[in-house]
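Input: a single structure, listed below in structure tokens.
All protein chains but one are shown in place.
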Amino acid sequence: MDYRKARQEIVEKNKGIRDKRTTLEEAVSMINDKDHVAVGGLQYTRTPMGVLWEIIRQKKQDITFYKPLMSFEGDWLFVSGAMGKAVTSWFSGGVTWGVSKIMRTFAERDPSTFEEWSLLGLSLRFKAGAMGIPCIPTKTMLGSDLEKIRGLKRFTCPYSGEEMLLIPAVNPDVAIIHSQIADKYGNAQIFGPPCLDIETAKAASKVILTTEQIVDNEHIRDAPNSTNIPFFCVDAVVELPFGCYPHECYGRYEPAYEKLGEYGQGLLKAEDKIGFVQEYLDKYFYQPADFPEYLDLFGVRSLVEATRRGRIWPL
Amino acid sequence: MDYRKARQEIVEKNKGIRDKRTTLEEAVSMINDKDHVAVGGLQYTRTPMGVLWEIIRQKKQDITFYKPLMSFEGDWLFVSGAMGKAVTSWFSGGVTWGVSKIMRTFAERDPSTFEEWSLLGLSLRFKAGAMGIPCIPTKTMLGSDLEKIRGLKRFTCPYSGEEMLLIPAVNPDVAIIHSQIADKYGNAQIFGPPCLDIETAKAASKVILTTEQIVDNEHIRDAPNSTNIPFFCVDAVVELPFGCYPHECYGRYEPAYEKLGEYGQGLLKAEDKIGFVQEYLDKYFYQPADFPEYLDLFGVRSLVEATRRGRIWPL
Amino acid sequence: MSDYNPAELTVIMGSRALQDGQIIFAGAGLPLLSAIHAQKMHAPSLAILFEVGGVAPRITSLPRSTNEARSVRRSVATPATIDMMLYLQRGFVDVGFLGGAQIDRHGNINSSCIGTLEKPKVRLPGSGGANDIASSANRVFIISYHEKRRFVEKVDFVTSPGFLEGGQAREKTGLMGGGVEKVITNLGIMEFDKNSRSMTLTAVHPGITEEEVREKTGFELPVAEDLKTTTPPSEEELRSLRALDPEKRYLKAGDF
Partner (left out) sequence: MSDYNPAELTVIMGSRALQDGQIIFAGAGLPLLSAIHAQKMHAPSLAILFEVGGVAPRITSLPRSTNEARSVRRSVATPATIDMMLYLQRGFVDVGFLGGAQIDRHGNINSSCIGTLEKPKVRLPGSGGANDIASSANRVFIISYHEKRRFVEKVDFVTSPGFLEGGQAREKTGLMGGGVEKVITNLGIMEFDKNSRSMTLTAVHPGITEEEVREKTGFELPVAEDLKTTTPPSEEELRSLRALDPEKRYLKAGDF
């Protein structure tokens, strides 16, 4: 998004302390086809899965998704048509489940659907967006073919004479983020690595926050050092327990490894890869009446076991 | 410091996990005359006073001190000769104690002793230094006389066409920082606003950390989200209770307002301002045998009262 | 009509300029007092930000400085100073509330020096966050005591940019923030002409005449055709305000 437009959207929006609680459906209706959407978390940690799930259910199309590292959710977004382009540093199922065959299908057919940056390069795009500057210098990607394919501009620092690359800022339309706790105003506390969530929250025009648990504002004020994202960045708050499932939420639950493995192995074996994912989408995304019914497909045993493995006291 | 030299000093130093505990005397002996030293905290909050106290006692001379906003400690550094130049956004005793007459004496005699930046401008110098980049674009200070006197370079972003200023990085020789708790390796947890301490710790070649309390490494690992400065940035750790006194340490003690007021009023009334500060230095800085004897000059009543007012549970 | 002093009047007028739900930066002294007063009167959800790192703290007793633990108590977040200042640059701050030693026709503020910086008559404390607020807040309110030596044709040093040389100078230099919207003093309220970006008297306080304001202004001050008179402070406003500063640290009867 244009630098001036990106600032103007922040200037004009209602940033005040107000009750922002809403439903998943309502929150996701803020996202439009072809939007640029930044996804919180990294690989399969703290993915805002509930929002992705609802995006697919609402049949959003041709969105450009940004994520530091993409995992299986990329398959689902591609096959459903929700994702027109993935902007990421890495796109695969997971190291032990091999390269994503879905990514390969899409990116080998049309390479522009997978826009690759180095992880720091992509991080700096959000950092610049968050800082309200249009670009930022770096040494990363210098001399590599990533520099060339991204068409990055060189820059000589006028103070030091250093040769640098300039990374252009990105200001997505929407950032979607999942936190362990938040209050109804959108003050979000993330435990464990915050990944790029703080940067994306400040860079985006709108922020949809899902959270394991809505807590009282006084609880937030008891530990203000733990607040990573302040209320004025956030536009919608949705309480969504197990909102990353089958991915993990630090300190609350580990990934449902067995279910990810089932998908990963199934995809490896399937002859019709796209058809396999379509069936998966039908079962897990389109059929369930609501998010709890989606969780029900994993079953109580899976949720309890993921919680037992993942719980870190006192979170 | 030169961009490449600043990096090389980090590359070459021993950054490993090792016991870095030492005495205040030993730690301060790492600082040399004419060094560039960044001071943690802001105005009179979380000032690493113990280190400044020892710098003055060791008769260090002609140091360039960086601090986001300077308070009374600037008077003491100027009159003792420790400070050759103040690089800051604001220099005064405190809003209710009027403009520092000492600052005026020095800066009106030789304006180059007070190098003024805007607060964001100075912050960005440290941010760039911390990021390992030689400069960073901003909109702040554009068009003002601060832009002119600092000789800042304009820059047109090649992606957006935006007119920006470039802020040069700063990499001080030493950063001095005070935290509420830290372990012996230098993993520091700061509560309340971290001010610019995180940026300065990463930007500086060496970091001297004083802390209210050294805690076990396991305690740090129990709450890793609270660690603001990791061990590999830190070179010396000194346990120094009331290490900010008579300034404050968030959650532990408030300023000794009555003692600051005594100094502020005394300075206002004194005919010989420099002489007044020299007497103060003699009594509070040169005479005490050690830091506890310095604290003794404020008295138990003052420390207990400052603690009663300042304590924030559960810090 | 209630009895009030110039400081009380100015703070109340400053307070009225703020709206509920806004995100603001307010410096120590009168700007902060205006903001807290607004929270008590009509803007309970006004969120105050402090450069030291406080977001929407609960301020019960007036701090000496906006940069101490007392001023950030019960904040919802305690970000690093740079993050606080970058919220300005990104457009999150609706209002920046500033004072200053000198203010000129085009709303430029000087808090660096009287005289030149090379040979200052008086070296002042400097910008602090004021330049950043003036550069990037979505709009700026200036609050000041009205006297000739403060309201000058051209400030000795532009610490914090208003409309620079006027006209489109501010936009041309690349600045994004909206610039100064209102100057609120003990005599009246001034705004800026859309074209020349020159300070114009748009309202006087009760009992103050246009002439009195022009007399105490160090440059030719145009007066709006529809010059208004502000509503005097109410008993309720005064009672609420005085409770915030019982020691009269800021609300003194004389100059402020």
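Note that the chains take the letters A, B and C in the order they are written out, and that residue 1 is the start of every chain.
The rule is short, and it goes like this: a contact is a pair of C-beta atoms (placed from the backbone, for glycine too) under 8 Å apart; a residue touches a chain by one contact, two chains touch by 3 or more.
Model, not experiment: these values are computed from the prediction.
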(message) One chain isn't displayed here. Which of the visible ones does it touch?
(response) A, B
(request) Based on the whole complex, identify which of B:Ile220, B:Ala256 or B:Leu281 touches the chain you can't see. (result) B:Ile220
(request) Return the single residue from B:Ala27, B:Ala130 or B:Leu209 that touches the missing chain. (result) B:Ala130
(message) Touching residues of subunit B against the unshown chain: what are they?
(response) 4, 7-8, 10-11, 14-18, 130-133, 183, 185, 187, 202, 217, 220-221, 224-225, 227-228, 230-233
(request) Identify the residues of subunit A touching the omitted chain, counting contacts across the whole complex. (result) 42-45, 68-69, 88-92, 94-96, 99-100, 103-104, 107-108, 111, 114, 116-121, 123-124, 126-127, 138-146, 149, 162-164, 192-199, 248, 250-251, 254-255, 257, 310, 312
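Definition applied: only the chains that are shown with their structure count from here on.
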(request) Any chance you could name the chains that touch subunit A and subunit C both? (result) B
(message) Averaging over Cα atoms per chain, report the distance between subunit A and subunit C in Å.
(response) 40
(message) Among all residues of subunit B, which ones touch two or more of the remaining chains?
(response) 138-139, 162, 164, 192
(request) Find every residue in subunit C that makes contact with two or more other chains and list them. (result) 72, 78-79, 86, 89, 136, 176
